[in-house]
Every structure is written in C-alpha cells, then in structure tokens.
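Some notes on the structure that comes next.
A single protein chain has been omitted; all remaining protein chains appear in their positions.
Letters A, B and C name the chains as they come in the text, with residue numbers starting at 1 for each one.
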Amino acid sequence: MVDLDTGKLLLARFVSVRARTEQLAEGLSDADASVQAMPDASPTKWHLAHTTWFFEAFVLREGAAGYAPFDSRYHYLFNSYYEAEGPRLARHLRGLLTRPSLEKVMEYRSCVTEAIRTHFTGLPSHLLELIELGCHHEEQHQELLQTDIVNLFGSNPLLPAWHPEEPGASVSSEPSELRWVAGRCGAVEIGHDGAGFAFDCETPRHTTWLAPHALASRLVTNAEWRAFIDAGGYQNADLWLSDGWAWAKENLIEAPLYWRRGVDGDWSGQFGPRGTSALVGHAPVRHVSYYEADAFARWAGARLPTEAEWETAGSHLHPLTGGFPGPSEPGIPEANAPYAFLQQMYGELWQWTASAYLPYPGFRPAAGAVGEYNGKFMSGQFVLRGGSCATPRGHVRASYRNFFYPHQRWQFTGVRLAKDL
Amino acid sequence: MVDLDTGKLLLARFVSVRARTEQLAEGLSDADASVQAMPDASPTKWHLAHTTWFFEAFVLREGAAGYAPFDSRYHYLFNSYYEAEGPRLARHLRGLLTRPSLEKVMEYRSCVTEAIRTHFTGLPSHLLELIELGCHHEEQHQELLQTDIVNLFGSNPLLPAWHPEEPGASVSSEPSELRWVAGRCGAVEIGHDGAGFAFDCETPRHTTWLAPHALASRLVTNAEWRAFIDAGGYQNADLWLSDGWAWAKENLIEAPLYWRRGVDGDWSGQFGPRGTSALVGHAPVRHVSYYEADAFARWAGARLPTEAEWETAGSHLHPLTGGFPGPSEPGIPEANAPYAFLQQMYGELWQWTASAYLPYPGFRPAAGAVGEYNGKFMSGQFVLRGGSCATPRGHVRASYRNFFYPHQRWQFTGVRLAKDL
Amino acid sequence: MVDLDTGKLLLARFVSVRARTEQLAEGLSDADASVQAMPDASPTKWHLAHTTWFFEAFVLREGAAGYAPFDSRYHYLFNSYYEAEGPRLARHLRGLLTRPSLEKVMEYRSCVTEAIRTHFTGLPSHLLELIELGCHHEEQHQELLQTDIVNLFGSNPLLPAWHPEEPGASVSSEPSELRWVAGRCGAVEIGHDGAGFAFDCETPRHTTWLAPHALASRLVTNAEWRAFIDAGGYQNADLWLSDGWAWAKENLIEAPLYWRRGVDGDWSGQFGPRGTSALVGHAPVRHVSYYEADAFARWAGARLPTEAEWETAGSHLHPLTGGFPGPSEPGIPEANAPYAFLQQMYGELWQWTASAYLPYPGFRPAAGAVGEYNGKFMSGQFVLRGGSCATPRGHVRASYRNFFYPHQRWQFTGVRLAKDL
Partner (left out) sequence: MVDLDTGKLLLARFVSVRARTEQLAEGLSDADASVQAMPDASPTKWHLAHTTWFFEAFVLREGAAGYAPFDSRYHYLFNSYYEAEGPRLARHLRGLLTRPSLEKVMEYRSCVTEAIRTHFTGLPSHLLELIELGCHHEEQHQELLQTDIVNLFGSNPLLPAWHPEEPGASVSSEPSELRWVAGRCGAVEIGHDGAGFAFDCETPRHTTWLAPHALASRLVTNAEWRAFIDAGGYQNADLWLSDGWAWAKENLIEAPLYWRRGVDGDWSGQFGPRGTSALVGHAPVRHVSYYEADAFARWAGARLPTEAEWETAGSHLHPLTGGFPGPSEPGIPEANAPYAFLQQMYGELWQWTASAYLPYPGFRPAAGAVGEYNGKFMSGQFVLRGGSCATPRGHVRASYRNFFYPHQRWQFTGVRLAKDL
C-alpha cells in the first residue's frame, strides 16, 4: 500500500517528467521530429509516443477501467523491444512514420497523461511502481531524444543549431591540473542500497574486491585528445583493441564524432546542440567510443576505471552537486578526504568504464514484460557511469549503470583515466 | 532567335508547370515532404527544390545578371547527379534534410520562378531551350513525386491515403476482351521526328526492322495476374529470367507491389494514392517489375513488345486521346485500321518493353552538363512506353523512352503482351 | 536418324573434347583444382565434374540401359543452374568440395566417357544431339576453366605461373596502324544460318537494319589504353556510364584487371597464364569490363560496335584463319574487299559489343532442361563476339553470342572500336 504523500509526490513527478519531455521537443518541426538519421537513433516523435505507450500498455491497460486505447494501431508502432508485448515496427523503420503527425502524437501524450491522472488514485501499488519506472524510462528517452536530434542535425550538411544554449556548457572555468586520487581497495560493496528508485540491473548490492588503484581527478580534455591525434594515435595499431582498430579503419575514424576541420584542414570546431562552435581546449572531450577511450588510455600509460572503482569513488560525492561532504561532517572518515578532488563525476559526460555490462551476482530481472528492460542486453556492451549534461538531474546516482556498444559514440560520452597503484 | 509568340507560350508553360508541381505537394506535411522511404525514391521537398535548382543552375546563373543564389549551399543539396556541376549530397541521404523546411523550399521556388519571369525577355535562345528542357524535367519529377509519396505512405503501417481521388482511376468501364493486333513489319522508322520537344535519347529518327508480330489490344488485368499467381507463377523457375528468379526469391516476391492480403489471407486489396482499396479484377495490373512482366508473358505463351513495335503502333494513335484518326481521314491508309483496336496505349500505365535502354544509332548526347541527362544511364535498364496516370498530359508522346531497372516497380508500371506472327 | 559417318564424327569429337579438358587440368594440384577464388569463378575440379554430369544427367540417365550413376550424390554437387534438375549446391559453395578428390573426379570422367562410348551406337538422335550440345558445353567450360584458374593464381600473392606458354601469345608481330573499315548497311541478315551446330540463342536467322558505320581494323592496344589512363580516363566521370562510374569508384578500378605496377609505381606488367610479364604496348589490351570499354570508346571519339555490325563483318572472314577469301574467289563481290583489312576478329580476345544480350525476334529456347541453357540469362548482360585465345578453335563462329555482365572482366575480353559514318 502506498501512502498518500508518496502517491502525491509520484503524481507530481509524473506530471513534471511528461512536461519536460514536451519542452525538449519545442522548436522542432514535424519533419525534424520524424526523420531517423541512423538505425541506432530514433525520431523525436517516436520518443514522444513510445514513452506514452509505456504508460498506456503497462498501466492503463490493466489499471484504468473503461480506458480505450487512443489508437489501437499504436501498440504496433510504438512498442520498442518488448517481445512479450507482441510484434512491432522494426527499429530501423521508425523514421517512416510521417503519420501520425507531431501534433497527433502530442494529443496522444495529453490523452494518456490525463488518463493516468484520472485513474491515479485507485491504482494498486504494482502499477504505481510501473508509473515510477515509466518516469525513469521517460527520463532515459529525454536524453536519447537530445542525442538523436543532435545526430540528425549533425548529418544535415547545413548543420542547423538546435538550441541556442548548449546543455551543460559549463566550460567557462579554467582547466584544472590532473591529479591522481587513490581509491579504496579490498572488499567493497557496490550496487543499489535500496534507498530510492533503481533499475533492476543495479541490484543486488554485493561485495566485490578492488585492487589498489587511482582515478584521474578530472576528465580528459580536447587539448589532450588533440595531442593524441597529433602523436598518431589513430594510426598506431599497437594502441588499439583488435575490434577497435578494425572499426576505426573501416569507418575512417580519425577524431571524435562531430569534430570538424577548419578551412586550413585543422581540427578547430565541433558540432553540438548549439550548431557549430570552436573547440575549447580545456573542455572535456566528448563523443568518443569505448574503442577510442581505451586506445587513448593506453597511449597515456593509463587505463579506464572499472565500474566498481568508479562507483566506490562516486558514492562519496553527491550526485546533484558533485560535492564531497567534507571530513568535518559527521560520519565521514578522514581517509576519504582525497575524494574531494574528484571533479566532473556527475552530470558532465558519461564515462566509459572497463567493465562489460553483465549481471551482478544474484541478479534477477523484474517480473513481467518490464523484465526485458535491462537483463537481455547483457552481452557485448560496456558500462558507462556518471550521467551527462543531457541526463535529467534526478536520474543521476552512484549506482546507475548506463551501457552502450564499444563503437557507439553519439551519446555524450567522455573519458576518465585510472591506473594501478 | 525565338519569336515572340513562341516565347510567350514557353513562359506560360513554365508558369503552369511550376504551379502544377506545387499543387501536387498540397496537403503534405513538412514531415511527409522530408522522409525518404527507400534509396530509389526522393522526398517531395527534394523534388520541389531540385527542379528549382535546375533553373537556377542552368539558366539564372548564366542568364540573369545580378541574380544572387537564393542560398549558395543549395547547390550542393539539390544537384541530383550532374558530375559536371560538382560534388553533391549522396542520393540515399536526401531524407536527412529536415531543414530547409518545406516552407523555405516553397520560398526558394517562388524566388526562382520570379527571377525567371523577370529575366525571361532578354534570355538567349540556348537558355530558352534549357527552360523548355527544365519544364520537361520538372514534369518528370511531378511523376516521381507521386510515385515516391505513394511509396512512403505504403511503407507506413498506418497506410495513410494521400489523395481522395486516385490518379487515372479510369476503371469503371467493363473489361474488354483481348484481341491481337498485327503490327507493321519490315523497315520502319522510329525516333523523334523533330516536331516539338524531345529528349536527346529519342533521337535520331532512324530505320529499324520489324518481324511479323501482334500486340495485345489492352493491358494485362488484375484478374489475369491473379490466375498467374494461382497457377504457381511465382514458384515456377522455368518461367523466370535467372536474375529475376534470384530477385524474387531473395525479396520474397509473391504478388505485385502494394497488393494486400485480406483477413482470410487472400489477395483482395491494394494500396495506392487513395490508400487501400479493393482489387478490381478487370483493372490493369500495376506496380510489377520487368522480371514479373517477363515471367507472366512467358506463362501466357507470349512475350513483351519491343520498343520499336510499340512505337510503330503508338504513332498511329493520338497521345492525348488515345484515339485513332480512322480510315476515313485523309492520309490514313486502310491497312492501319486494326490499330484502332489498341486501348490504354497512353496515360494509363507505363508498359515494359523487351528492349534494353541503349543509344539509338547515331545518338549524340546534348552539349554541356545536361548531356548527362540521359545517355549515361544506358546500361542495365529496360525501356517503358506510353505514360501513366501520373504522367503530365503534355509529357506523353509516341517516341518517349522511359527507363528503369528490371527489378523496380514502384512506378505505375503495367504489361502489354506481344507475340510473333 | 543419324547416318553412320555423322555418328563416327560425333563420337570422335566427343572423345577429343573430353581429352582436351583433361589436358587443360594437367599440372594442377588437387588444391589448385579445388579452390574457388571468387563466386563468379568455379574450381577446375568442378568444371571437370560438371561437364561430366551433363552427359550423365542428360544422356546416360535416359539412354544407357542399366547404367548406374557413378555416385548418386554427384547430381546435387555438379548440377550448375538447371532448376528442372532439382536442388543443387549453391554456386558460391563450389569451393568447399575438397572431396571428391581430383583423382576421384578423373575417375568419374573416365567412367562416364566410357559409358557414352559403350552405349553410343544405340542412342536415339535426340540424345546424339545432346551429346553434340554437351561437347559444345564442355568447350565453354574449357575456356572458363582457364580464366578461372588464372583468376585463382592472380589472387595468390605469390602469383604462380600456370603454363609456361601463354595461350594465344601472338603478339610478336609489329603493331598495325588502325584503319576504319566501312561495313554493309541497310537490311542485313544475322543469326545462325543452319549449317553446323549453334546454340539456341543464335537463332533464328533474321533481318536487321544497319546504319552507315565503320569498324576499327584491329583491337585497342595496351599503349592506347595507357594513354587513356594518362589522360585521366579513370577520373573523368563524363566518360562513364553512371553504373560504370559507381562500379569503378567503389572498387577502386584504375587499370585493366591483372595490370601491375612496377617498383616505380608505374604500370609496367601484367599477370596471366604464364605468371607475370612485361606489358607489351602494341598487344591488345585484355581483361577490361564493358564499362571500361565503353568509357574508352567515348574518350576516343568512337563507340563499341553492335553485335549485328560485328557479325555482318565477321561473316566475311573465316573463323579459323581469320582470313578473307579475297575478291578473286568466286562469289565474293568486289564490294566486300575492305573486310580484308579486319584483323584479330577471331580467337584473340572476346570483343564487347554495344548490344544487350536479348532474344532474337522469334527466339524459342530448346525443349527440356537444356532450354535453361541460354534464354534465362537474357537481362542485364552484354554480348561479346569473336572468341579468345582460350576459346577452342571449333567453338568460334560468326554467329556466336557470348555474354557477361558489364562489370565482369576476368574473361579474355578486349575492345574493337566502331563509329557512325
């Protein structure tokens, strides 16, 4: 049984998440919202509708007596990958949906949002839990919506700007010197500790063992990446994983995604939500693949952190502020003080870890169709940690496990180095 | 030197063609106009802009003193395949252009149309010829615009209707019995005879030799095609060209494009400009590939006509009315009377011929960049004749050579049989 | 009913053809005979077995009472493309057959050859006709065996020599100056005239119409091709068919197949049956695709001949000697004397024509499974005429229609120019 206050909070959060998604779509034309620039990405319209379908299929269908689907054909169109929910439009065909129009999809959103509000009070707790899951699900799509629209605009020779203000453009500060921060070692616990929401893949909390190691205090910068390029990093097979080398050669990779050459042929600009802009040397490098991150680390005489190393360090910092409570606060042992030097852990860029995305010991997928949410992707991908400028604030936490294939780089991905001690 | 009346007519035609294209785009959303459903097709927006670019690049650039390009970047975006005009957006990427918007493209159209009107009077004759070519070019894209939008809507699981009225839906009449009409044989002349406009590939007029043969008086019908299916036509390798068989098996071809099964699994409907509709047995079958047309003909104990056979017969009928002047008219020898039985020669469906698209003896491509218009496509394609319901009326003539690859079938293609006598 | 002498001649020819094939395989190891270097080519072992299967499946099965198949599984392995003969090993998998061994395949050959000899006398005439067809079929494979083994060795970085003597290495003579030889025009007859063997696709003999034209007296040379390269021929899109340009760019084509650069980066050698050798300037260029031949012709201000032009000229020369009977011989009108200047018409290189491979007017495929022999390949390919150094002498005739796709060039292909008069 959910108590009244919790229910109110959840409803408020639901309303707010729904509104935020629609805000992100503002300024996009029906065409912008319809086109799929590559199979990995989805159209804005599809994100808008799919997140709505989630509530319709998993909550309203069971919990809202008398609710008639907005359009019964949408079940086929906007299911993403839930095999248990039946056949669906193949992923690479999502860009064919010029109909329904953006306007119609917004109507679908309103209708479902309203239906949830109407039926909210009477919902049983397992459906309220699905609403909570649906909010987090929608927040994930808020981030994807942003990376996918940047990808679309970045594929258009006109390179149109999406937003005047780049999300998370917090690079005005001066570059900081890189410090190595020793992490805890020995037996540590990682995984979600049970307070607040978490996806199934973050559980169960469990013990793991860390060897002596240190993490870089900040992310790798554009200037450092530029040095890697100038040192022939993209031409030196010794630095690369075998699969990464094959990927780089086949796709003619020679710089981060969205880097652009100036008229003199030199790397001087990049593309992003604001359109094109100059490369800022001390800003963290973004849009690199795992393969590139790994090669860079090898070149730098370092390695990528494991997810356990990252989480152990990250759990000492506050996800929203990035701040360290400080040794003077009660319960913070002096020994943890070095963690205060860690910067950009949260909300700047997703940081590739050296950990494959695999189940934690004792992992059990959630029951029902939403059990397909995470577990079935546990092969071939690597974990990223920390959240990016495009990640909703409430979506960031120490135990969060994001995951992508090692060649993918259209997300806001960056690099934090680590080393053995 | 172009005389005044000719000039006036040309300008009027130009204005009318431009307006017709825009009329075709009415009712399409920005999204509809932007998406490319397959590499062979282009977005409506692209057709609208490319036909405009043609006048800007080939006429205004030289002939309109002081004309500044509407947007200099459009030269890259909207060149189709003219190597001489420099690099251009790859064909399969045309669907990425959510910007410029449809509205902006319409502005581009107006601007160029207006500039042509403004500068028209002073243009030298070779540029007036390019305007005439540009009008015919735009008429070709009017047809492609229609087939491409039908293709887009036909790829959308919602199967939206484009137009309430299907172009050329002239199937209310009763089915006619098929008659065999003997054609002229011996030395005949084909190719454009010099009166009025023609593309370079229709020239020079030349002699060819026809063996005794007959043409079917009408096109193959849906009912006849259905009999072919029921007789196992799509499962009998003996009937097929080797490449056609491989194509059909690889693509799981088992009926004309856009045919649809009813709930009982039977072929009972089709998709078209009006959305879905019932299959009408006596209507001519449409959207079949050369491979299918050839297999059907073999099954029927017949063959496809050559383009010379078709043109020789077609030149006895009036392209606009499809009518035969009749034996009583002066100059029409009695011997040609049988041609009066030919139906659906013009303006119903493009009819596959058994002729590869190759240069006529003595063919010379037009000079300049427009020399790329036709000649460079002369390998691997087959000629179609007659024009379809989507072909502008003034665009139809006996000598017209349309051409497509043998597997393509998203055009309004049909089948007329022929046989040796 | 076949008379005795005809029968004797046929049997002698059969024995001789069988022996010649085996002679071609001499010196090849079991490995050489087993590997398939590309899907277009077949292993020697497969050629040896398939030509044997032809006699077993089409003659012995019906005509040899009591004949038990050598190995019943071979029917699946060695059928090439006869759909009527049932399922078969996919073409691209022919290189997997390391078993049966080359020795075993030779045993298969002996067994079938012997069985044909044994049963020959009693065979009905339609089976004798199939033996004759089988001999011509095997001669075709004799040529393919050679081009395929050259292809295999040319794909091996060691570039092993196959034969010390290059087939048809008749280039010791001095280069001749190119002359233009005017051909007959007006109504001419082409196609097999009924004397001796011909494939179904060479029939029926029929009238066609030739416009005034001339043929080059000799083939294009390596030196002329080199000038084409030096003039930027492979970089100038204007010269190319659209499909050809795409093919050349995608496959990085910049010279004929088997041309090789020397240490100075210059084209100085080529690979062939004898291994590597120096390029001889006045030797005819070989191993070019239709696309290349067509581009070269355009660059040279000429075109390729049609197959009717070629055959009309070729029918004045003797296929075996290439010689012209001369004006003094009875029945040779003075007007044909210019044909005496034509060189290298037969037995040097297959000459690409500008004619698509299509059925002649009135064409009827042979009855039965062998009806699949030719007709089903009549789309997308171009006709070549004349025969090459690898073509068995008795296999060359004026009406012979060889055919390949326009991008293929591993056959012994060359170029004769033509022009309009």
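The working rule: a contact is a pair of C-beta atoms (placed from the backbone, for glycine too) under 8 Å apart; a residue touches a chain by one contact, two chains touch by 3 or more.
Because the structure is a prediction, the values reported are computed rather than measured.
> Counting contacts across the entire complex, name the shown chains the missing chain touches.
When the entire complex is considered, the left-out chain reaches A, C.
> Any idea which of A:74, A:225, A:240 or A:410 touches the chain not displayed?
Touching the chain that is not displayed is residue A:240.
> Which is it among A:261, A:376 or A:393 that touches the chain not included here?
Of all options in A:261, A:376 or A:393, contact with the hidden chain holds for A:376.
> Quick one: say which of C:10, C:25, C:116 or C:152 touches the chain that got left out.
Final answer for the missing-chain contact: C:152.
> Determine and list the subunit C residues touching the chain excluded from the picture.
Looking at subunit C, the ones touching the missing chain are residues 29-35, 37, 45, 73, 76-77, 89, 93, 95-102, 152-153, 155-158, 160.
> Across the whole complex, list the residues on subunit A that are touched by the chain not included here.
Subunit A touches the missing chain through residues 81, 83-84, 187, 206-209, 211, 213, 237-238, 240-245, 290-291, 294, 303, 306, 354-356, 358-359, 361-362, 371-372, 376-380, 382, 406, 420.
Keep this in mind: only the chains that are shown with their structure count from here on.
> Let me have the rounded angstrom distance from the C-alpha centre of subunit B over to the C-alpha centre of subunit C, please.
Between these chains, centre-to-centre, one finds 37 Å.
> Just how far, in Å, is the C-alpha centre of subunit B from the one of subunit A?
Chain centroid spacing, subunit A to subunit B, equals 48 Å.
> Go ahead and note the Å separation of the Cα centroids belonging to subunit A and subunit C.
60
> Indicate the residues of subunit B shared as contacts by at least two other chains.
Residue numbers touching two or more other chains: none in subunit B.
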